[in-house]
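All protein chains of the complex are present and in place, except for one that has been dropped.
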């Protein structure tokens, strides 16, 4: 996590490797830097344990690149969610400019820039149907970007208990489970009866008619007969990844 | 079922055991008999395959007894749902008058008058939690009253898969399954993956907050990943019993 | 139904027609075969009584073809729902490859591959208006694909009782009725007063304003004054076909 | 209707039977008389065609009597809706004081004071189940109080078409039909296919679960496949009676 | 209204102007003629007082023309609602073929074919804002097509009472008022205080945010403090026109 | 407003009338004083311009008295909302103890303790029906307690335009208008067309059926065709009084 | 505000600078001028304190220009909201014709024509995220057009309290605050604890899933623990600007 980056600066100062001026230069952009239309918050890592992330949906491509530029310059790393392939193409020149690697996750629309954190712990990401994969992938990429080891198991609906039992071998190695499911959203209840690790449930908007764009899965998860399931907003794979990582690295 | 009663009259006429006058006397009350505030429909058995039933909730005790009197006189049998114990006490004198036996099912508030039909087939009634028992009992009493063999298995939530697996021994003997569940309503999906018999799901209003008085369980069941589950209105154990019996005796 | 196909393999083994090796080869793909992004469940027929079906909506055409390939290879039959005409065109080469016939049902977007099961019983499919036909057709194709005889009667709204009475001649020959209706969803109640066979009601999203995309028809059907009507999710013709066939062949 | 009362005053003035002073005395209370907590609007008859009516629910008995006193003094007639029996008992002394007759309708809680208008035309009030009678009665009493002939037919659900056909003999004599129904609210659609007279539909809050306290019946009626049905608020028998009378006497 | 057309046939027979064979030829298509995908109901005029009308939305142009052909042949008249300009263009050849005049109402998408009925009475159509005009026009065209005189007054919001007062001169000449309004839907309440003629309120889906696509206007109208307002489904100008004409010509 | 009380302390210190110790004693309870179960915030007056107020509903009488004691001791004044008469009776001994006068407003359940602020400006409180008076009274008492002159006009529904026009004489003298209305909530739109002063609309839960416990009035007010109406939560007379006073004394 | 324009005419008449004929010519267009499809209300300034404004969304460009022409001719000023850039291009010729300046605000789609009023007071416009800027800009342009000084502070979410504290320097100079926020809509509560000036909260439709297109932010604001916050309809920046200006200039 980026907190380590800030602490490194402070320790370098303490050990005499850098001067107060250099440390000050780094920190002076704090609390935030105004780039006209949006205040980029470089401090968020210190306060909330996660670096700034760009939610690309409905943002103009050139605005995304401007914010990204400011962030990569400062921290060398970046996560973009809900981007299109055409937005990703604009990251080529930007990353070359900073000599950073980037990667695009097509199904979820996530982009990562920079090297991943050193991994620790393990977060298992389960999803009920193939249509839930985009949200599950967003959760996985997020937790991985923040520094958790992750593994995904897809297509294990509650109507196929033998698949669920097979999956147990994998998820029993994890410290935290993320479960994405649409329609009736029953998977967290079934898995919840098979583990005592924390479970984070993400309702997806998959389904039609009375799936009510994910509300049915959401309410189903909130009413799970397994106590203590953490529920996220509909399709919020990103939030699930953040929480899973926080718990994983507590 | 009471259709057999009507056919018996007609056959008795055919075989010369009764006169046209007697048959006419029986049938003349058809299509319905007006008792002032409600038209008692003795013909319903012929048209819909179920005898008239009294939904006691919000009805005046004396009106219930008046309707019951008319029905017992005609068909000798009766099912009352959602009655209180004090309503049941008024059935004592009435039943003695017609020399019929009656029984009160306390948890569901059902009352039966008269001998059960000869039983056939088997309907299994499953319920997720102990709070769902009143609705499950209503379903069981109804199917049994109409002439189906029934068996109930209670307290098998999806979070305890070993209980579900134990229950399989029972429900695999049934031709039709009724499953009552509140909260997230996931049990039909899990059971649905273990059988290919018809399943009738009854959402119950058990739960609080976002259980939305049963709407969450209802929508969850309608969105089950198991195709072809028959869904009933919230807390409608009676309807489930009727449908189960119809399928069982098709 | 495909259960017969599995039993045939086992019987062939018993009778010495095939070797243990051949039977094993067939069964070893069980419980499921992993084709990367989706686990194709060839066992579902044994557990739930229906072969795997592809819900084409929102799936990539090439993914549909890949899943279809795996299924046809194994079971020789397939049902696809909610496909477009352009998806259907890709089935030409695939079917030629396996020497299977395919058919496209334009109004519902259903595709069938392979010969139908030997038909038995009869399922009547009724629909209230011409706009409900796509959903009714999906129900009919599904029940027919699974092995039920079917007949459809369209355009019989409750406001035209003479049409309803005409339809009676047809539906009284059926063992099970499927009724699709949008708007106020009243047809199941009216038909329900004219038959004692099981009725499966499918609310459709036909209507505007307060039809609330089918919620009004759904709630109307759940509240029918005829007890024991099985209700499906909005526009879920497929589920209705599955249930109708299960009941028809019990 | 009371407009005739106002016109009579003016004609009496014209014909010399009363003086300007007397007419003025009558009219000077217009537009309204302030009795402290509520402005009693004696003019409403002229503007909206119906005399002031008291909606008793949640009002203090002594406030009801005060308003009633002011109204009876002025117009000699009064309609109270949603009153309890204990409120009705207070009307005894009041009516004796003005030498007026009063009547209490127990099921709907309506009270009428004074002689009915001379009747004309005919309004038929139909209701689906016995639980809908309170609302139907409110509609009937209202239309009758305003001066329409009325007739009620109760307990004719859509599942019993023979009852509906019997009812036709009665409602075909009417100029306007009021139909009260709860649950799925389908009766107006069925009746609407059998007549071309105006239909006023009143959804009732009868039902449970997804009847949503009458919303399902309301939406069902708004979406009727019969065009041109006039829909009222849930349980608004009074409004239905007012509209029926207005149309009847146009 | 077309009932007169049917009566004319019967009178011609009575008076000897046509033979039984001719009358029979006309009537034999009754109760309905099956044209494959939709049953065209030529009898509806007799039962419900309105000729068949085509709701064009979501129907294929060639299906619309086929139904239209069948109807014009039989009754010489037709009303189409919610058509696009491109659908209207196809009516040119069809109408020339039957030597009928047609007209397209651009804002509402209504098409009329054939001469209007002889007009009688008067229906005033009011609308709150210019955005409500399409719905108001649909109501006006419908009532006019059925045989009522009509007049429209637009853009009279409740916040401009002087406009409302000006409008009174027009609407006080009408026997029935149709009022279309979106947003807060308050116009029927204000007009309702100024007239004692029947009012038909049509909520429109005009507005944004919490206008909830017309639900707010709908609920507002159902809760009007003016008793006896007839409410239609959202955007249902057609239904309003039908009801207004029925009342107007009672 | 109580800010003046705090400033008086500070000015007394400045002018030498009190010592630093005395001022400190007064202020030391700031930012808040912990009385075990609730932190009484004496500073709120400085930050938000209104003194602490007790919302009595669902609070234990003895807890109300404990909080009241702490407040009266500090500021000498107090407003309690939604209290019952039995709670008010407990204020007798408490007020005698501090030699303060108290008053109970029966319809709204408000209690005031201490002398009112010196009045300025004028806030008019209008309400549509007599049932809206409790909420209107709460708004009036609140604004008055904070220091605004107030006047109430009740029972002016939109269907009676002459009453609205009469009311104009009163509300045109006000700087700010509060309008409470249930049912269709149309009054703010009509009044809004007659004044250019700020309007605060309070939807009330008065009505039944589709009034949806005030949601219909709320949405109606939010969608008013008059721009710039300030809307409060349902039945939130207190909030309306606070805002009206803030605007009145800006 | 334009009231001053009307008063200037009347004063000119009083002082003899213009004749009665000239004044009459100006006023005779009152109460409104009928331009066929919409009644342009030049009087609204007098009655409601704001000049007519055009809501461009869903209006035909040529209708917008026709209304705009009539308004600019009369009052020389105009505000258009929710316009597209292509609509703005049509204002070039129109404005040159009347020698007026126009400006387009791209993010909100607002167009202003004519010189601003002389500014007074100050309205601060705060918004939580960059996605809320379009609505905030609409509020700002509106208040400014009407004659208020304005200042905007964007991107100050509640999770970054240091930004909120920084913003205090700006908003503490304002007389009225407008706060636009989507998602959980918490900013008004936090700001409300830091000021005692009137706050106008505008929920925006920013968010996804359970943001319910702004309903969550709306309900959150209505339930704020800070009493007396004025809430607007979802995305109603225009209404917020109007109310802010009314309060600012009271």
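We call the chains A, B, C, D, E, F and G, going by the order they appear; numbering starts again at 1 in every chain.
Criterion: a residue touches a chain if its C-beta (ideal position, glycine included) is under 8 Å from a C-beta of that chain, and two chains touch if they have at least 3 such contacts.
For clarity, every value in this text was computed on a predicted model and none was experimentally measured.
Trainee: Just name the one of F:216, F:236 or F:249 that touches the chain not displayed here.
Mentor: Considering all chains, including the one not shown, the answer is F:236.
Trainee: Taking the entire complex into account, which one of G:70, G:108, G:150 or G:189 touches the absent chain?
Mentor: G:189
Trainee: What chain F residues would touch the chain not displayed?
Mentor: Residues in contact with the chain left out: 31-32, 37-39, 41, 43-44, 47-48, 57-59, 63, 205, 213-215, 218, 233-236.
Trainee: Since one chain isn't shown, list which residues of chain B touch it in the complete complex.
Mentor: Within chain B, the residues that touch the unshown chain are 130-131, 133, 154-156, 159-160, 162-163, 166, 208-210.
Trainee: On chain A, what residues meet the omitted chain?
Mentor: 3, 47-50, 53, 175-176, 192-198, 200, 218, 222-223, 226-234, 236, 238-243, 246-247, 250
Methods note: only the chains that are shown with their structure count from here on.
Trainee: Taking the mean of the CA coordinates per chain, how far is chain A from chain D in Å?
Mentor: Taking the average C-alpha coordinate of chain A and of chain D, the gap between them is 62 Å.
Trainee: Provide the list of chain C residues touching at least two other chains, using ranges where the numbers run on.
Mentor: Residue numbers touching two or more other chains: 47-48, 159-160, 192-194, 209-210, 215, 218, 222-223, 226, 233-234, 236.
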